[in-house]
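Here it is, the structure in full.
Apart from one protein chain that is not included, each protein chain of the complex appears where it belongs.
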Amino acid sequence: MTVLQIAALAAVALLGGGVVAASDPLRQTLMLSIYGLALTMMFFVFQAPDVALSEIVVSTVGLPVMILLALRKVRQQERERREEDP
Amino acid sequence: MSFLPYAIAAWLFLAGLYGIVSSRNLIRAILSLTVVQSATYVILIAIGYTKGGQAPIFADIPQTSKAVDPVVQVLVLTDVVIEATVSAMLLALAVQAHKRFGSLDPQKLRALRD
Partner (left out) sequence: MSRTTRLALFGVAAVGLGAVLVIGLAGLPAFGDYRGVYGHVLDGIGVTERHATDLVTALNFDIRGFDTLGEEFILFASVLGVVLILRQLRDEHQHPNQEEVDEHKFVGASEALRALSLVLIPVLLALGVYIVVHGQITPGGGFQGGVILATGPLAVFLAGRYLRMRIVAPQVVVEIGDAIGAIGYGLVGLGGLVFVGVFFKNFLPLGIPGHLLSAGQIDVASTAVGLEVSGAFLVAWSEFLDQTILVRSRGES
């Protein structure tokens, strides 16, 4: 195993733990984007360019957009609920 | 050292499971589910790798050169895109649950069911 492969695997393990350990969902979304980049590097170093292309596109744009919109809607609903019955 | 990818896959699986079990927010549980899914990607890609193999794209390397296994790459490729939409459906469920019951906490959702 080359040094690059070991480094990529170590980054994936650390950032995976970071995603689980993040405190609120907004921080977790940003950690998920960076985790997707680490996974992309790992797939690339393991000679899988198709998978790397698909992972970087989905995990940096596709999924975080949906999570951020869902979080915004939840916050809006909480604000409405607080205005209804103080 | 040759056991490292499998060890990391096992670590990701258990860490993601811990995240699902111990989260107080439905959206945090959904994001930890993404970590669990990525553990399977790591295992599949690690299984298909040959030492000294190259990517299975023969546009510029001769056809008889050693290449890694393409079948596992097909599985992981479609899986990555599809799990994003499945997570979208789970997020939609979480948003509707919050609209109905006013809370994203799994404990409170169970209490308000009646």
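Labels for the chains are A and B, by order of writing; each one numbers its residues from 1.
Following the convention adopted for this analysis, a contact is a pair of C-beta atoms (placed from the backbone, for glycine too) under 8 Å apart; a residue touches a chain by one contact, two chains touch by 3 or more.
The structure displayed is predicted, hence computed values, not measured ones.
Residues of subunit B that touch the chain left out of view are 2-7, 9-10, 13-14, 17-18, 21-22, 43, 46-51, 53, 55-59, 63-64, 66-71, 73-74, 77-79, 81-82, 85-86, 88-89, 91-93, 95-96, 107.
Panel shows subunit A; residues 1, 49-50, 53-54, 57-58, 61-62, 65-66, 69-70, 72-73, 76 of it touch the chain omitted from the view.
Methods note: only the chains that are shown with their structure count from here on.
Here the spacing of subunit A and subunit B, counted between their Cα centres, is 11 Å. Note for the complex: subunit B touches subunit A at residues 1-2, 4-5, 8, 11-12, 15-16, 18-19, 25, 27-28, 31-32, 34-35, 38, 41-42, 45-46, 49, 53-55, 57, 67-68, 73, 76-77, 80-81, 84, 87-88, 91-92, 94-95, 98-99, 102, 104. Those residues of subunit A whose C-beta lies close enough to touch subunit B in the complex are 1, 6, 9, 12-13, 16-17, 19-20, 24-25, 28-29, 32, 35, 39, 42-43, 46-51, 54-55, 58-59, 62-63, 66-67, 70-71, 73-74, 77, 81.
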